[in-house]
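Pasting a structure here, questions to come.
For this depiction, one protein chain was excluded, whereas all remaining protein chains were kept in their positions.
Chain naming follows the written order as A and B, and within any one chain the residues start at number 1.
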Amino acid sequence: MSTKKRYERPIITKYQSGLMNKFGSGPSAKAKTSIDEVAVSKLVEEYGSPLFVMSERQLRNNQQNAIRIFRTRYPKVQFAWSYKTNYLNAVCSVFHQEGSLAEVVSEFEYDKAKLLGIKGSNIIFNGPDKSRAALQKAIKDNAKIHIDHFDELYEIIDLCNSENLKANVAIRVNMDVGVYPLWDRFGFNYENGEAWQAIKRIMSEKSLKLTGLHTHIGTYMMTAEAYRIAASKLASLANSIKREFDIKLDYIDMGGGFASNNTLIGQYLPAEQIIPSMEQYADAISSGMFEMNATGSDLPALILETGRALVDNAGYLITTVLANKRLSTGRRAIIIDAGVNILFTSFWYKHKISPAQESGVHVEDSSLYGPLCMNIDLIRESILLPAVKKGEHLVIEDVGAYAMTQWMQFITMRPNVVMIMQDGTVELIRKSEALNYILDRELLPKQLKLK
Amino acid sequence: MVNFIIPENIAISESGFLFLAGTGETFTLNQIGKEIFNLIRSKSSEEEIINSIVNDYDIDKATAHKDFADFISQLKHYSILKEA
Partner (left out) sequence: MKIAVTGLNATDNPGPGVPVIRSLKMAKDFQGSIIGLAYDSLDPGIYMEGLVEKAYIIPYPSGGLEPLLERIKLIHEKEKLDLIIPTLDSELYGFVKLQPKLNQMGIKLFLPTLEQLNIRAKDNLFKFCEDNQIKVPKNFLVSSLHDLYLLSSKIKYPAVVKGIFYEAYIVNNFEEAEHSFNKLSAKWGYPIIIQEYLKGDEFNVVGLGDGTGRTVGAVPMRKLYITDKGKGWAGITIDDKTIIDLSKKIIEKTKWKSGLELEYIKSSETGEYFLLEINPRFPAWVYLAPSAGQNMPYALVKLAYGESVETFSSFKVGTIFVRSSWDLISDIKTFEQIAAIGEISI
């Protein structure tokens, strides 16, 4: 039998000045046939499509790397896993095994962390929404409560006084670090003295112990310098606290917000070329921290709540081509089985998307649509992709952050999530939803029952 | 059976570079695109072209058909060919 030539769709490309040229034709032409040496085709065969894949190896690498980078610059470093970024138990457990505390922003997340076996004293409780019941639970558990506003502070004081409790608290501080927008809706403002007022109030309460200061200056921060300013402002607050009240803080929590390798829509250069490295963030933060009037064992611990930068590149979404189309303008459109309902982040990111099989070198500018019967279901307006056939797969990269917490169930079920373990085995870490998952929650009034 | 005509003043080179002398537009075609273009030019019918593709390439007939139709619609979109 004679061997036939490898097939590729016939393609014609009009030469247009100023458009992407094909030489070195985009990373999208390069096939991503496997994830951590496990073949994409095998994963789909076993777990279906679409399919979220997490890499245990990448998660641990990211965390260990970040710890090393920060510890070589500051003596006491403690990471806290940001649950909202990805709170799948398997993902959280990897970070906890690597020594991270839990950083939660709701009672739901708090309970989730507790159920996973995290002690209350190892949980940082953030966010503007903490019910009285949640606060009571957290206080009794000795959790680290980061107060967001005065109403919360008074609620805690009231709780402690009426039930004779003692609470470990920190305050969240917002400040001008020269970056827009200003996140002044969270915490107490530094510049107008509100933060200092909150600190004085706490210090006057015997039932409260001020353990730390917290800030979180923004998200996807493209400048490391902002962190230096933030750290130095918190250092100056810490210095004032020491001077006025003669107490040493246990920790300074610098929050998160480091950018990941994803390029934002509207950003001209790819993120890899312009976002600061972890080293630059660490340099900036430690240089701000060292403005504290303390040395050696007197220095507070540095807590980091980095989420996105530790998890984004450990997550993949495998999707399948449902159809190829020509739009009325002659433009190519590809419809895939993953929509914006499970990939929210495609509203603001230009995710890296590659074919999962060798597909030839000719690429064509295409629009990538999800399967939802809705016009907003656009995964990418314009992407250079080689010819991909119905049934073939694409791999969407850097989806580890937020996709699996902000996804929603809409006209279809959410898919399986697997984790490729360090030893190369594959574990299912979240089962795809079945119809019952939805129906169990629904109630049908008797008079509406169809005969 | 529908056949297609390519105007005389359209030239394609070995490298798949296509020049529309009438309008001055230029295009590039991949290998298989070039082969199909040349087959159309040598007056092969749609059926013959698809048979030749299926014969030479590792592809099923249905896919070859679909891709051929898409390619033809592109060529028509660019006024590179007309239906006979």
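To be clear about the criterion, a contact is a pair of C-beta atoms (placed from the backbone, for glycine too) under 8 Å apart; a residue touches a chain by one contact, two chains touch by 3 or more.
Bear in mind that the values here come from a model prediction, so they are computed numbers and not experimental data.
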Exercise for the section: Tell me which residue among A:L269, A:C373, A:M408 or A:L439 touches the hidden chain in the full complex. Expected result: A:L269
Completion exercise
Listed in rising order, the chain A residues that touch the chain left out are 15, 17-18, 20-27, 29-30, 178, 180-181, 223, 225, 264, 266-270, 272-274, 384
Handout entry: Sites on chain B contacted by the missing partner chain, in the whole complex
Key = 13, 15-17, 19, 26, 28
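Assume only the chains that are shown with their structure count from here on.
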Exercise for the section: Give, as an integer number of Å, the spacing between the C-alpha centres of chain B and chain A. Expected result: 48
Handout entry: chain A to chain B touching residues, read off their complex
Key = 4-15, 22, 324, 326, 330, 360, 362, 387, 389
Completion exercise
Residue positions on chain B within touch of chain A in the complex are 18, 25-33, 36, 53, 55-59, 63-64, 67-68, 70-71, 73-75, 77-78, 80
